[in-house]
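All protein chains but one are shown at their positions in the complex.
For subunit A:
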Amino acid sequence: MGLRIVAVLAVLMGVTGSPSGTVRPETVSVDITAHPNSVPETAEEPGQNVELGEEEAEEDVMATGELNPNHYPAQRAAKVVQHYLTTRYGSPYRLFGLQRVHSGNAEDVADTGRKYQLEISVHEIISNTTQKCSAEVFFPRGEKQQSPQVQVSCEELLNISTKAQEEALYQQYKMNQSLLSAQNLPDSHGHIEPDMKPLWHLGIVASSFVMLKESTENTLYNMAQVSNITQLATENDQLKFECHTLLHDMVSQEILPWKLLFTWSAAEGVKVLQMEQLPHCHSCEKPPNTD
């Protein structure tokens, strides 16, 4: 008798074990309350104070004390550190990206501004190495927008020596019969010719000076493209370049064109002589072609 029941159970196991193809959506009646579609949307009551377009006010309330490292206040401050490192240590053979924010803390400094303390990991793009850094970013408050102040200390920032490559490139560009020029780095498809890459890197380093200077708690700058970079006559052993760069601000989503005049040598690094924001001319668009 017991055996027969076991046999029946075994047969039923074969039947109920594979649900594929036997269930129709309409016949599902168990546990329907767990289906999110049935949960009423009335939880969201628009009774609270809705601030129209004033994101800054909300940020003031939020970004103090210990920060969630994945949230935007710590992320925006960390991006400033990336730009700072690039201006200080960047070269045609050394570029930095923000890898991760591990922890962050923010505090108001009287009425003068807000200070962020961050533990981050920084990625050196060309050698593909990562290292940890401790940084402090101070965003000054005031009527006129001022650039943030940054202090960083990293484990072994300049461990991989790029001196030899930089010197070689410097000599090569200095000896050029004709002055170098390149456009659209990268191009529409993300492509850069290998021998144009050092020019792209130089453009990024120079642009980082602008991105650092222009950064606030309400911006997140990245390079969109070097639209044009042209070598000018060498002066005092410094290679000279003029470059048109497009910056992308993630927060406003705008593309901001800048014109830069800068020098570079393996010994002195990148020094920006002039930076000028160009008008971004929406009205200059031609009407669309009729296809």
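What we mean here is this: a residue touches a chain if its C-beta (ideal position, glycine included) is under 8 Å from a C-beta of that chain, and two chains touch if they have at least 3 such contacts; residues count from 1.
We adopt the following convention: contacts and distances are computed from a predicted model.
Asks: What is the missing chain called in its UniProt entry, if the choices are "Carboxypeptidase O", "Erythropoietin", "Translation machinery-associated protein 20" or "Serine/threonine-protein phosphatase with EF-hands"?
Replies: "Carboxypeptidase O"
Asks: Of the residues A:Val109, A:Ala168, A:Leu232 or A:Ile255, I need the one that contacts the missing chain.
Replies: Checking the options A:Val109, A:Ala168, A:Leu232 or A:Ile255, the one contacting the hidden chain is A:Ile255.
Asks: Going by the contact rule already stated, which one of A:Gly65, A:Gly142 or A:Gly190 would touch the omitted chain in the full complex?
Replies: A:Gly190
Asks: Out of A:Arg100, A:Lys174 or A:Lys240, which touches the unshown chain?
Replies: A:Arg100
Asks: At which residues does subunit A meet the chain that is not included here?
Replies: Listed in rising order, the touching residues are 1-2, 5-6, 8-9, 12-13, 16-17, 19-26, 28-31, 34-37, 39-41, 43-44, 46, 48, 50-53, 55, 58, 68, 70-72, 75, 79, 97-98, 100, 125, 183-184, 186-191, 222-225, 227, 246, 248, 250-255, 282-283, 285, 288-289, 291.
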